[in-house]
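One protein chain is absent from this view; the other protein chains keep their places.
This part shows subunit A:
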């Protein structure tokens, strides 16, 4: 069978030594992790390897020898290297050698205990150790735990990736350390680490604990009984800002928990939440800095009242139109006037209320705008809530129109049944025939006729106000869609896919 040797590209310029790594006998492949240089004491090498094996649970052993001679080939070196094979007995003993400036390597194996000495083919695969270590390929099924035969079909290459990923402890020491062993691997030019990352790792533990403490305080306050009385709890459930804040609180709790992420999906989720929070707060602060410059809040507050007035005027015009002959339809004059005047009075009340609030609008907006520093999503939710509050009268009109229409339809259907001589049987939940008295029939038919002829008027009012309400709901819905997008977009995964795609399997 073909022998596959995986050789790290960083060791191609290393000095002569012996190769250590893992031998996977099922696939007849050897994964070389590092090169140990001369001089070394075999006993210490074996000790070191058994320690590494114990910590990382990867069966590391000495696999062969590597010679990189700058001068001509020395005969005694090759014999020395073959003799090493007897000290570290490994079957087969791989010998890779490279001469001076030649581009070609020679790779051969020594089989001591096999019966038939045949030339077996060797494939040497060059791999980038750092990228293979960081790539998160799906983990191979643990054949010792799962008993089903499908475990053998698991991807063979993932064993290679897994071996390199688990041997991180091997990469901690390099040849500049003053130990008995001098290794060469991808970190051998000095352990690569960023100061900022290390500092952040050190600082993250107390920061997490502080954050958890603060969050527990805040959630304790939120859950206190004071805030659960009926009007307040109804208010909290209706305002989307509170919902969003609760959502974000939950996210913060997920991030600041002390336990490390168990598996890859949890780690990605935590990272995504963290990046989303960061971007959110950054955008919110940007928005805030834009709003508070050049007194934009003042301009906004100044234009708010005229806009509300304008909307009210438009509504009044609409109602006048409905009270006349809208689109050529002839309405019932009396009902029309009643409904129209009722709604006009409502608008009048609303306008007075807005005018009452107008001196405080600017201050309220100023303080509410400060909360944008909690995140862009909070600012958008506040905007949606402000829109809901400003168009409250449209909501009221919709409710009135809908109730009237509902009552009318209900009455109409019941009286229609009476007209035909039938009745709704509540016990049996079906329509039964029923014999009415004459005066019942008379009054019922009268009422039915009245309701039927008043139907177009009510239906028109209902239609108009439903459309207005729909408009407001669409605007609010778009804002909420944007908020959900910012909340749930996995930005970290996207950025990782674009920049370091080898880390995502």
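Note that a contact is a pair of C-beta atoms (placed from the backbone, for glycine too) under 8 Å apart; a residue touches a chain by one contact, two chains touch by 3 or more; residues count from 1.
To be clear about the criterion, contacts and distances are computed from a predicted model.
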Discussion item. Can you match the unshown chain of the complex to its UniProt protein name from these: "Calcineurin-like EF-hand protein 2", "Translation initiation factor eIF2B subunit alpha", "PIGH acetylglucosaminyltransferase" or "LOB DOMAIN-CONTAINING PROTEIN 4-RELATED"?
Written reply: "PIGH acetylglucosaminyltransferase"
Item to complete: May I ask which residue of A:87, A:125, A:207 or A:364 touches the chain that does not appear here?
Response: A:125
Worksheet item: For the full complex, which residue in A:131, A:156 or A:480 touches the chain that was left out?
Response: A:156
Item to complete: Extract the touching residues of subunit A with respect to the undisplayed chain.
Response: 1-2, 4, 28, 114, 116, 121, 123, 125, 150, 153, 155-157
